[in-house]
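Only one protein chain is missing from this complex, and each of the others stays in its spot.
Every chain is named by a letter (A, B and C) in the order it is written, and numbering of its residues begins at 1.
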Amino acid sequence: MATNPEQACFEAGIKFGTLYHQFAGTPVSPDSAGSLETAIAESIENQPFCESVTVDILEAELAAELADSPAEYTELTGRFMEVEVVVEHEGCRVTAAMAMEDGYPLMRLVSVDD
Amino acid sequence: MATNPEQACFEAGIKFGTLYHQFAGTPVSPDSAGSLETAIAESIENQPFCESVTVDILEAELAAELADSPAEYTELTGRFMEVEVVVEHEGCRVTAAMAMEDGYPLMRLVSVDD
Amino acid sequence: MATNPEQACFEAGIKFGTLYHQFAGTPVSPDSAGSLETAIAESIENQPFCESVTVDILEAELAAELADSPAEYTELTGRFMEVEVVVEHEGCRVTAAMAMEDGYPLMRLVSVDD
Partner (left out) sequence: MATNPEQACFEAGIKFGTLYHQFAGTPVSPDSAGSLETAIAESIENQPFCESVTVDILEAELAAELADSPAEYTELTGRFMEVEVVVEHEGCRVTAAMAMEDGYPLMRLVSVDD
């Protein structure tokens, strides 16, 4: 009953919810950002229909946060990452992205190519 | 560029990924299942476009698992819950569900009503 | 080799790490704070040697955060909760607490009674 593009968009949404809520809260510093980016991408790419995941942890944002803090690390949250996910479901390719908008980590569809 | 039903399906997917990966791993027993069901549902209902969430933690499955174990609790995972989520996005109503299929917690679209 | 009070303190630490990293990131609003407090407490009380858990989600802090935001919910993090955990391990009673200090959710031992 759902169309193939609708299924593909549903799958893309699952990847974003998973990525964000599995990894939000992870202790992160500029030095450990690189290994976390790789692990997040490879982890989510395991999921069905997931073609590729690109995670950019914003080291400059992390460094700015830590400059005002006595701690040397913080918790990963939407402010510190930008993500792109590509899903392919039976020939329909969906690209979705997450970035901050008005202080909220907005997840949105970028393109749906059937 | 994405249609309204595609947006609604994307939103439904986000809710499922969030729900599963936020709460999987939570210590749970038959006695604490009820409060966890309520908290999961109310938490996810906070998300944008989320109309309702129903979580059924399968207490009989939990009890069966614990009968074979020295422990009095286990970790929440897909085997122990069934979930239904209803999203409404600009008049398009999407119902999605999660239940076990072949040992994997399958999330699927049940209906898309534009 | 470890003393009984050391074991009890180790157990108390496990409860705090679990509580924080299981539930940080959960979507929360003033309306859903109550059910989440209950679920967190009952969930962690399942763990071995855990006598009691008290969770106070700071609804005034939540409301203040949301007053500045277009969203109607936020993510649970240390700024929005205070926690007390009591562990009893073979007659040794340990109380530990978490509250914000210098912008960091500090977890500390309050008392160790052997």
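For this structure, a couple of remarks:
Following the convention adopted for this analysis, a residue touches a chain if its C-beta (ideal position, glycine included) is under 8 Å from a C-beta of that chain, and two chains touch if they have at least 3 such contacts.
Predicted, not measured: the structure shown is a model, and the values here were computed from it.
The chain omitted from view is touched by exactly one of C:A71, C:A99 or C:V112, namely C:V112. In the full complex, chain C touches the omitted chain through residues 1-3, 5-7, 9-22, 96, 107, 109, 111-112.
In the full complex, chain A contacts the hidden chain through residues 18, 22, 25-29, 31-32, 35-36, 38-40, 42-48, 71-73. Summarising the interface, chain B meets the missing chain with residues 20-21, 24-25, 69-71, 75, 77, 102-104.
One rule holds for everything that comes next: only the chains that are shown with their structure count from here on.
Centroid to centroid, with C-alpha atoms defining each point, chain A and chain C lie 27 Å apart.
If you average the CA atoms of chain A and of chain B, the two centres end up 20 Å from each other. Computed centre separation for the pair chain B/chain C is 24 angstrom, with centres defined by C-alpha atoms. Residue positions of chain A touching 2 or more other chains: 20-21.
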